[in-house]
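As you look at this complex, bear in mind that one protein chain is not there, while each of the others sits in place.
Per-chain numbering from 1; labels A and B assigned in written order.
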Amino acid sequence: MFPKNAWYVACTPDEIDDKPLGRTVCNEKIVFYRAGDGQVAAVEDFCPHRGAPLSLGRVCEGQLVCGYHGLVMGCDGKTVSMPGQRVGGFPKIRAYPVVERYGFVWVWTGDAALADPAKIHHLEWADNPDWAYGGGLYHLRCDYRLMVDNLMDLTHETYVHAGSIGQKEIDQVPVTTKTEGERVVTSRFMDKVMAPPFWRANLRGNHLPDDQPVDRWQVCHFVPPSHVMIEVGVALAGKGGYHADAKDKVSSIVVDFLTPETETSMWYFWGMARNFNPKDRNLTAQIRDGQAKVFAEDTAILEAQQRNLSQYPDRRLLMLNIDAGGVQARKIIDRLVAAERAPA
Amino acid sequence: MFPKNAWYVACTPDEIDDKPLGRTVCNEKIVFYRAGDGQVAAVEDFCPHRGAPLSLGRVCEGQLVCGYHGLVMGCDGKTVSMPGQRVGGFPKIRAYPVVERYGFVWVWTGDAALADPAKIHHLEWADNPDWAYGGGLYHLRCDYRLMVDNLMDLTHETYVHAGSIGQKEIDQVPVTTKTEGERVVTSRFMDKVMAPPFWRANLRGNHLPDDQPVDRWQVCHFVPPSHVMIEVGVALAGKGGYHADAKDKVSSIVVDFLTPETETSMWYFWGMARNFNPKDRNLTAQIRDGQAKVFAEDTAILEAQQRNLSQYPDRRLLMLNIDAGGVQARKIIDRLVAAERAPA
Partner (left out) sequence: MFPKNAWYVACTPDEIDDKPLGRTVCNEKIVFYRAGDGQVAAVEDFCPHRGAPLSLGRVCEGQLVCGYHGLVMGCDGKTVSMPGQRVGGFPKIRAYPVVERYGFVWVWTGDAALADPAKIHHLEWADNPDWAYGGGLYHLRCDYRLMVDNLMDLTHETYVHAGSIGQKEIDQVPVTTKTEGERVVTSRFMDKVMAPPFWRANLRGNHLPDDQPVDRWQVCHFVPPSHVMIEVGVALAGKGGYHADAKDKVSSIVVDFLTPETETSMWYFWGMARNFNPKDRNLTAQIRDGQAKVFAEDTAILEAQQRNLSQYPDRRLLMLNIDAGGVQARKIIDRLVAAERAPA
């Protein structure tokens, strides 16, 4: 259950630096590669000659060459040439709209006529020297919506991430959920708490004391089709919290691009964008390593949850106040899917 | 094909010492844990909130806490509490009758109203200082009834366990099978034979000569739903065999609790109880190591047999005299299952 008329993050540019990349997105088997003009390209991962995956081939002078018999495929899905063959009558394979932006490769898996790059969610922190970004990629065997639920309700941090970002107070402070058009925002503000280990490290990373009470916040933004951006941070207590002056806080944006692979598996592009010490590459690496550990804790839970749900498909789950963010986000997803399927 | 109204061995206490244990028994996904009063508890391994397995959580002050969002589950399947939530209306999950006895945790997978701990098969050797017990657990991808067959017909020892407990004479001496109510007994007595390696070691372990003829016996007891206890031993020849004085023999009970996981997989709790040198822990460990090797030889055969039977489901197997124990045991199992399914 995912909208196909949408921009999804397919990969990062380094994944196609040296060779084509085969990846399934929204049930579509696609090969991504860097074409002649430096532009990214994406076509079906299926050679029209004998069905070999084009991703096993190579890029020669900007053109994708099948690794089996040398068929040369164009970015538009039309065969360009093949040794000793006239290719005019070869069947076209599907080409996918694809855009490189903000350090990611975005693919549109639905009707190409509707693919407008302007619809790609704006990322204020990308391509901005005041910010630094680090992240990674996990493959999970679960419906991507379980991850939407997970990220729109950070109550789980107390339990799943007890040793890093969890703390008892998350549990105790209620969340507020608002839906604004196609976006959902879930907010939690915890005043005068002690920072957990992850944030103590970041306070030190920004030359602030780590042994004093802080005001902590989490503001989760769901953006269709399945992106979740979470503003997180701590400020020295009483300095204005979320609105505190930059010198009194450390804050960042947890970046989550959730890309469906199939109905029950997903690609999880995770990372963190921060606007303190953006030049400090060691800090970037250190944060990424910390996040990698934290998010690995989620994968075990979510894959086990998926196995349970697959085994008991008829069970109704609870939808509590803490689940409101996920519930609202799923309603938006449902609406988008229904609109796509409606007769024109 | 297994009775659900029955006590099965689910685990050993050490498996739930530190954390909850998720285990499927008779197709039921169950979490086992030690509750507040030291009692064992068992409920569905499915959090009523979002379906996460409760076995990924932890026990806090004797209560099972979901590892995802902190829901506190009671032993009766009713949610006790959840941070920030009223839980009165939460759906109940299933609780399973469970008893710790004889060094095992027993679960009743059927109608809880019928679960009478008095129905747990009495083990005369357990909780008895004159006896020692050592054992282990194997997971097998086969119908547990293939293991019933295996254990109720020890002819296979000659072939499967040629290097340890097998000997040609097993083949040559006929077996006797008797059904007494819900129990089946298969007996084989071999007089004046040389002991195979396993028994020679045990003779030495009991300070008896290992180079003289012995009388050897095997008496297999099937007890529903799927327990097989095998009295085994050797006595110096002519001293009375099975009935010989304790000083002239070594004997023990091979303990086999066969717990269905699914229709084609099982948990095999195997072990040996002995009443000679019960304080000798090295001997216990040595016997267990020997058994572990012997029983691993069965697993390869049984899993391959299961694959063959699954591939050719319509083939009729032979039921020879040596198979009578398994055949009778299966009839009892069939009768129990039919009775369960009959309208009241």
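Here, contacts are C-beta pairs under 8 Å (C-beta built on N, C-alpha and C of every residue); 3 or more make two chains touch, one makes a residue touch a chain.
Predicted, not measured: the structure shown is a model, and the values here were computed from it.
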>> One chain isn't shown here. Among A:F32, A:F46, A:Y159 or A:F222, which residue touches it?
In response: A:F46
> Out of B:T24, B:N128 or B:Q305, which is the one that touches the chain we can't see?
Replying inline: B:Q305
> Considering the entire assembly, which residues of subunit B contact the chain that has been omitted?
Replying inline: 149, 153, 155-156, 158-160, 171-172, 174, 300-301, 304-305, 307-309, 311-312, 315-318, 320-323
>> Could you pull out which residues of subunit A are in touch with the chain that's been left out?
In response: 29, 45-46, 48-53, 56-57, 65-70, 82-85, 90-91
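The working rule: only the chains that are shown with their structure count from here on.
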>> Need the CA-centroid distance for the pair subunit A / subunit B, whole Å please.
In response: 48
